[in-house]
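Before any comments, here is the structure.
Note that this complex is displayed minus one protein chain, with the remaining chains in position.
As written, the chain order gives the labels A and B, with residue 1 at the start of each chain.
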Amino acid sequence: MDRRHLSLLMFSGDYDKALAAFILANSACEMDMSVTMFFAFWGLTMLRDPGKMSLEDKSLYEKMFSVMTPDGAGQLPLSNMNMAGIGKGMLLKMMKDNEAPALVDFVESARHKGVDFKACRLSMEIMGLRPEELLPEVRVVDAREYLEDAMQADIQLFI
Amino acid sequence: MDRRHLSLLMFSGDYDKALAAFILANSACEMDMSVTMFFAFWGLTMLRDPGKMSLEDKSLYEKMFSVMTPDGAGQLPLSNMNMAGIGKGMLLKMMKDNEAPALVDFVESARHKGVDFKACRLSMEIMGLRPEELLPEVRVVDAREYLEDAMQADIQLFI
Partner (left out) sequence: MDRRHLSLLMFSGDYDKALAAFILANSACEMDMSVTMFFAFWGLTMLRDPGKMSLEDKSLYEKMFSVMTPDGAGQLPLSNMNMAGIGKGMLLKMMKDNEAPALVDFVESARHKGVDFKACRLSMEIMGLRPEELLPEVRVVDAREYLEDAMQADIQLFI
């Protein structure tokens, strides 16, 4: 491929890490790089389409998991448990004061710019997530497809 | 080298991150890639051979460290402190329901497939770990050797 390529493995389900990743993804698109984001484990929670949670055909554990984990990008918690006094509300207030877009805006922007969203098949099976619960453009692939894409990338990060 | 190469720096000692890393390592081997895993800090705890903990010739702090840290891959905790309601037991149950192998199975599989295990010398000195307490095929190397290997890799990740 001729365009420079960025590959992000989104393992974490934290608001601040997701924000950093989507800022990189959007900046890369603006530089005409192609971008793949591969979501696994907790990272999958930010791909959930808030209106589409389903509890049908799920085991008890899968139902508990569906209800207890974040229901889309807006609901993610902060990564930093050390800074006990700094809540997500404070971060959001500081972002608003500086007119920085929120995570959901960066996600929307990345969708419009054509970032390639992939979800890890094994993680989805373990967590009992169904493809129809995710944003519609997400493709479910296995680790092999992640590796094949990442080895073509100019930058690969595990976030 | 002609084969594609994957380099993983295993810093974290969390069960879920280790699971993601070993899934990648095994998938890469199946694609005929060569794989190096370099374990530092908390990552070293998953290389411990459960039957071989030694308290001989250790300082008080090193003894405390030996006893308080996980005794091999099966004992690692979850990374996600935010999802308070989701314990490791629940994740293991969901994995079992979906017939996914456990972490120890992925580690065994990676050993049999010839993944190159390296341990960070400085981390081992600080933590008071002895080479004979680790899985037998682990080689103890310094950061320079990690860097020389990683710069030949097609994919490098810090996990």
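The rule we apply is simple: contacts are C-beta pairs under 8 Å (C-beta built on N, C-alpha and C of every residue); 3 or more make two chains touch, one makes a residue touch a chain.
These figures come from a predicted structure and were not determined experimentally.
Undergrad: Against the chain that's been left off, what residues of chain A make contact? List them.
TA: Residue positions of chain A that touch the missing chain: 4, 6, 16-17, 19-20, 23-24, 27-28, 30-31, 33, 80-83, 85-86, 90-91, 93-95, 97-98, 100, 154-159.
Undergrad: Counting contacts across the full complex, list the positions on chain B that touch the omitted chain.
TA: 9, 11, 13-14, 40-42, 59, 61-62, 64-65, 68-69, 77-79, 81, 122, 125-128, 142-144, 146-148, 150-151, 153, 156-158
The rule we apply is simple: only the chains that are shown with their structure count from here on.
Undergrad: For chain A and chain B, let me know how many angstrom lie between their CA-based centres, rounded off.
TA: About 25 Å separates the centre of chain A from that of chain B.
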